[in-house]
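Up next is chain A:
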Amino acid sequence: MNNLLIWPVALPLIGSLLALVWPRRADWAGIGASVAALAVAGLVAADVMRHDSLELAIGGWTPGLGIALRADGLSAALLLMSSLVALATAIYATNYFTDAHKRADFWPLWLLLITALHALLLSGDLFNIYVTLELLGLAAVALAALGRTRAALQAAVRYLTVGLLGSLAFLTGVGLVYAAYGTLDMSTLAGQVRAEPAAWVALALMTSGLLIKSALFPMHFWLPSAHANAPAPVSAALSALVVKAAFYLVLRLWLDVFDVALGPAAAGMLGVLGAFAVIWGSWKAFRAERLKLLAAYSTVAQIGYLFVFLPVLLASAPGAARDLVFGALVLFALTHGFAKSAFFLGAGVVLQRAGHDRIAELGGTARALPVTTFGLALAGIALIGLPPSGTFLAKWQLMASAIEVGQWLWIPVIAAGSLLAGAYVFRVLGHAFGPGEGVGPALAWARQELPALLLAVVATAVLGLGAVHVWSFVVPGLAIGGIQP
Partner candidate 1 sequence: MNEIALTLVLLSPFIAIAVLLATSMRWSLALAAVPAFAAALLTPVGSTLELSWLLLGVHFALDATGQLFLLFSSLVWLVAGVYAAATPPDPGRRRGFDLFFLLALAGNLILVLAADMVTFYVGFALMGLSAYGMVIGRRSQRARRAGRIYLAFTLAGELALFSGLLALAAAVDSRLFADLTGIAMPPVAVGLLLLGFGIKLALPGLHLWLVPTYTGAPIVAVAVLSGPMMNAGLLGWLRFLPSDASGLADWGSVLMLLGTAGLVLGVWLGVMQREPRAVLAYSSIAKMGLISALFGTALANPVHTAPIIAALVLFAMHHLLVKSALFLGVGEWEKRGRVSWVMVVLGLLALTMIGAPFTGGAFAKQGLGEAVADGLDGPAALLTLAAIGTALLMARFMWLLTRPAARPSPICRVPVVAWLALLPVALWAPSMPGAIAFDVAGLVPLGAILAALAVMAWMDARWPGLWPHGRSSDELNAIGLALRHAKRHLPALEFQSARLRVALAWPASAPAPSQGTLVIPGLLWLALFLGLLMAAVLSH
Partner candidate 2 sequence: MSLSASLPLLILLSSLVPGLVIFLLHEESRRLRTVLNLLGATVKMILVGVMIWGVFHEQVYETRWTLAPGLDLVLHADALSVLFVSLSTLLWLVTTVYAIGYLEGSPHRSRFFGFFSLCVTATVGLALAGNLFTFVVFYEFLTLATYPLVAHKGTPEAIRGARVYLAYTLAGGMALLIGAVWLRTLAGPLEFVQGGILGGMEHLDPWALRWIFLLLIVGLGVKAALVPLHGWLPQAMVAPAPVSALLHAVAVVKAGAFGIVRVVYDVYGVEFAASLGVLALLGAAAAVTIIYGSVKALSQDHLKKRLAYSTVSQVSYIALGTAVLGPLATIGGMVHLVHQGVMKITLFFAAGNYAEALGVHRVSEMDGVGRRMPGTTLAFTVGALGMIGIPPVAGFVSKWYLGLGAVESGAAIWVLPVLVGSSLLNAAYFLPILYRAWFKQPPAAWPGGHEQAVGRWEIKGALLWPPLVTAGLAIAAGLFAAAPYSPLEWARLIAEREYSS
């Protein structure tokens, strides 16, 4: 069904409007829209599996004049992930916001965020992407400011300013592309781009803008405070989804549109920055005193990993070798999405129960909140990259491909990053299993603990054991199967 592609965008938008109009039933609108969006995302994914990609020209106008929506394996996978995460977070959020005003503010913005995200994932047109990117950023800033504390507002303002800078750069790049090639549709562009100064400058502009949005070192400075001071559901979405969207765009641009214009040096540069991000982010996470700050810095590190994939990806021979790395990349992104959201939701539970999230005073959490601790542990395992999480397989493949293309530099980076991640995750767990009453007495586990747990289980078990399906989904035609000795 070709019309299918409009629904992932339309449904959250309708929900947002409903939430705005009926603030008292905003919860229902939110959950309803999320469930519907998930269902549709599932359908899209199923369709993509059958047809390899979908396309929808809105209003029947052909690309060039009209706006096209496209879905292939990559975008369908990310779409599915974001709808799942969004649903879980939405369920959590119904219990999180006790204040009616906050709830009235939250839902419309939240659903707007989801709309923008889905639209971004499905867009096939550069200007469209700009619009959705902008919308995403604004919604994110507004949600980040919902914390209402001074720190939250400061962080949100900084996010806004920096984000605008990024968007501006991106827009300039889009303009340049239009001036040089006369079209903004990505599939058309793909055939027309050559290795020439215009393409390079445009690519540089757009990429730099996106790097700011995806918080790659050294452009990451806005992220920790923004994510740490936002309410827990918002942080989950920001870390798991929003920064991922920016990276997704980098991937699209580099792989699909500007691939002929690229050289290994550029990818290498991004990889080096990613390496710095991994080390720096992990180190800062280790030194963080608050749980949410730790999670935010961990996001910086994990984004770094995603960028480390790039040089390896581009250096691999096109075909089976590159497909393997690509699948690993997608797996990593997906797993991180689930794991980070699970972590933030769990941190949210802890924060609500204890009134603070200072790590050193989290003694007794395991006893008081066993389900949440378990969820945090599982999420942590995925963040470190230990089996049976999907990140483990992704890292394995990354290292294998790095060795194969001779880029040995990344191996110690990955090793160091993993070890530091182990350090900071187990620091938290160590305190959680320790003695103390920092979190209050044990109560029976509440419904709000469940989303975190489920997300974590997906990250660590489902994506770990079923990882093959990611590959077969994202790169159809890849020979999966038993080992040929």
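Definition applied: a contact is a pair of C-beta atoms (placed from the backbone, for glycine too) under 8 Å apart; a residue touches a chain by one contact, two chains touch by 3 or more; residues count from 1.
The candidates were selected such that all candidates are chains of the complex that A comes from, given by their letters.
Just so it is clear, the structure is predicted and the values come from calculations on it, not from any experiment.
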Complex member touching chain A, one of 1 or 2: 2
Candidate 2 contact footprint on chain A (complex, rising order): 324, 327-328, 366-367, 381, 384, 386-388, 392-393, 396-397, 399-400, 403-404, 411, 415, 418-419, 422-423, 426, 430, 433-435, 464-465, 467-468, 471, 478-485
